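One protein chain omitted, others in place.
Letters A, B and C mark the chains in the order given here, with residues in each chain numbered from 1 onward.
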Amino acid sequence: MIRVTIFNEYVQEQLNKRTFPFQESWGEEGIRLMSDRADEIAAAHEGGAIHDTLKALVSECEDVEVRHIATLEMPEHGLTEEVLADTDVLLWWSHLAQEEISDEVAHRVRDHVQRGMGVIFLHSAHMCKPMRELLGTSCTLRWREGDNEHLWCCNPTHPIAKGVPVCIWLEEEEMYGEYFDIPKPDELVFIGGFGGGEVFRSGCVWNRGYGKVFYFQPGHETNRAYFNPDIRRIIRNAVHYVANPECRQEKLECLPV
Amino acid sequence: MIRVTIFNEYVQEQLNKRTFPFQESWGEEGIRLMSDRADEIAAAHEGGAIHDTLKALVSECEDVEVRHIATLEMPEHGLTEEVLADTDVLLWWSHLAQEEISDEVAHRVRDHVQRGMGVIFLHSAHMCKPMRELLGTSCTLRWREGDNEHLWCCNPTHPIAKGVPVCIWLEEEEMYGEYFDIPKPDELVFIGGFGGGEVFRSGCVWNRGYGKVFYFQPGHETNRAYFNPDIRRIIRNAVHYVANPECRQEKLECLPV
Amino acid sequence: MIRVTIFNEYVQEQLNKRTFPFQESWGEEGIRLMSDRADEIAAAHEGGAIHDTLKALVSECEDVEVRHIATLEMPEHGLTEEVLADTDVLLWWSHLAQEEISDEVAHRVRDHVQRGMGVIFLHSAHMCKPMRELLGTSCTLRWREGDNEHLWCCNPTHPIAKGVPVCIWLEEEEMYGEYFDIPKPDELVFIGGFGGGEVFRSGCVWNRGYGKVFYFQPGHETNRAYFNPDIRRIIRNAVHYVANPECRQEKLECLPV
Partner (left out) sequence: MIRVTIFNEYVQEQLNKRTFPFQESWGEEGIRLMSDRADEIAAAHEGGAIHDTLKALVSECEDVEVRHIATLEMPEHGLTEEVLADTDVLLWWSHLAQEEISDEVAHRVRDHVQRGMGVIFLHSAHMCKPMRELLGTSCTLRWREGDNEHLWCCNPTHPIAKGVPVCIWLEEEEMYGEYFDIPKPDELVFIGGFGGGEVFRSGCVWNRGYGKVFYFQPGHETNRAYFNPDIRRIIRNAVHYVANPECRQEKLECLPV
């Protein structure tokens, strides 16, 4: 069984019910905008939260077990040493509160990936601390809400692309556009083309130490991308591709010989 | 001075004036279609031929000298040993008669690139023999005439992208779309997004032996892409980037030591 | 079952028993040298031929079936359309008669790889026509007989390196040294260090179209490298890694859409 942990920031979903201390910095209009979105997210995601959607999605694999759901407000964001040691693949979705992740937990995630845990960063998680620490770049990009996307496969024999067509049409998707400030992917699997003319390296793999990182761009919070069967297939493929429990290391150290 | 040779197939431009033996295989309608195009090309290209446009374009650099114009119908397609030995960078445009290039000349071009000559393959030259021999793949793709393109830079510090904006708009351009069957580029510089939703790795660099290869997608025969100042800048940048006369080798051989 | 075909040049093994028309070009001393070697090869390889060793090696996998043994002197070198269509992975060993392979068969092998057949080029096969046609470089290198090698893994999570130690010691191996004129590997798995101080990119993967290419340097004809259990493990791993029958294509063509 592949042991999966899902980290969902789980902030936007709750903004119509409660407040978070860090939201003050958004200003009144920002808060109102974000709160309105909470209802949209609830409508888009069965169960009401993005982690519910992701849990259902990966649970369709018989060889995958979701072991932990972690959210920002849990102690240590739900990502304790014990949880990560019990995780083969971590899925990460975050957006509004990237800076609220403690450095300690960000480093812990980075270290576990370097030692062999697989990780999948989804959509707006491109700016989360662990992704930027693993890639070493700013991960900045262009963006615009309310667009659509053709997602093209430029690596048809890649295991993550198995069983999906050369083009996936997403009627509604946030535009993410180049220049996307990432290191050259070890494997570029998908390129997105948006209604506004922009393009984006939407599916990228990097090796970091003993672990694999997959970044996948679709999945704006109010969209139904994660209910598209091909997108679901890609994420499930990716869980299998980045899982590598056999290579997990206890510690990485310089070795005098 | 960088010594440039331009190979232009120079078939389509002449189809309203003359015939070529190999055109029989196109069928009557194919011949008519291609002949009609000759007038369009003449209208799009000052001087009437694609090599005239390219010659004027690279000649804007004070440190570039166009030494030879080569075309399909010349003896050895104009690409004799003497011509290639006198060439630092070869520009190649071809389309209708890719198979008419002799294997001997194709191998000769490949060998000179491996020994240090730079080469720039333009637009439909993706299927020419020397490009396929240098890359080792089929170089096949999707295509459709009559589209437009946003050309995005995904490598903003690359010398070939120097001085050009992050996005270049081409009102008229043939669509070339993924899956483009090429080896992973050593350097991916541009990605195109087309009106029909397709995307394409439009600007790619590969190293082959002591030489550099640049493939650049814009430049359909009836378009004005080569008159766009940013496209012109890219091609001139590329001439400088792939030129490397200091590293030219006489012969590549296994060396017993 | 993974269907394997083994191509062995099968020239050196026979030089004490017979002559080949192309050997005249080696000169008298060359012929004597090569003939002497035939006995050494027979001593090193059970069954007397390199293809016997390779067949036994890959047959240790229960999910591998050796379908065809092909040699230079067979009609079409034993690599007919039918044989290649019946092959998921081709192993290729060659040395003395690289230029005796017909262009037609070399192109056929290249085309099958581009369409999804896996291929493993072993040792001196770095100069065979299909490898050079797939890579697009000269594949030249430095060499010297009578050395030893430490083979180091620089990619410990790679499937080809599964189950082998970080360093494999080969008491006897021909030195192959840099500069090795190959395109940048998509995946660099092993680097060799030789007694004379040379280094070499000894295990490299490239993707070409729908197929995978693995080059692996150990295996000089008179050595016992293929009887080292870790080398055997690597080759068996590689057979599994480059096999991808699901992605096999009928034809690669540009697609008007």
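Here is the rule we go by: contacts are C-beta pairs under 8 Å (C-beta built on N, C-alpha and C of every residue); 3 or more make two chains touch, one makes a residue touch a chain.
Values in this document were obtained by computation on a predicted structure and should not be read as measured data.
Trainee: Check the options C:42, C:188 or C:247 and report the residue that touches the missing chain.
Mentor: Considering all chains, including the one not shown, the answer is C:188.
Trainee: Mind pulling the subunit A residues that touch the left-out chain?
Mentor: So the residues of subunit A touching the unseen chain are 110, 114, 127, 133-138, 140-144, 175, 177, 181, 183-184, 186, 206-209, 252-257.
Trainee: Which subunit B residues would touch the chain omitted from the figure, given the whole complex?
Mentor: 116, 156-157, 162, 207, 210, 212, 244, 246-247
Trainee: Over the whole complex, note the residues of subunit C touching the chain we left out.
Mentor: The missing chain touches subunit C at positions 150, 152-154, 156, 166-167, 169, 177-180, 184, 188, 191-194, 197-199, 201.
We adopt the following convention: only the chains that are shown with their structure count from here on.
Trainee: Taking each chain's centre as the mean position of its Cα atoms, how many Å separate subunit A from subunit C?
Mentor: Subunit A and subunit C have C-alpha centres separated by 41 Å.
Trainee: Using the average of all C-alpha atoms in each chain as its centre, how far is it in Å between subunit B and subunit C?
Mentor: 34
Trainee: Where in subunit B do residues touch at least two different other chains?
Mentor: 177, 184
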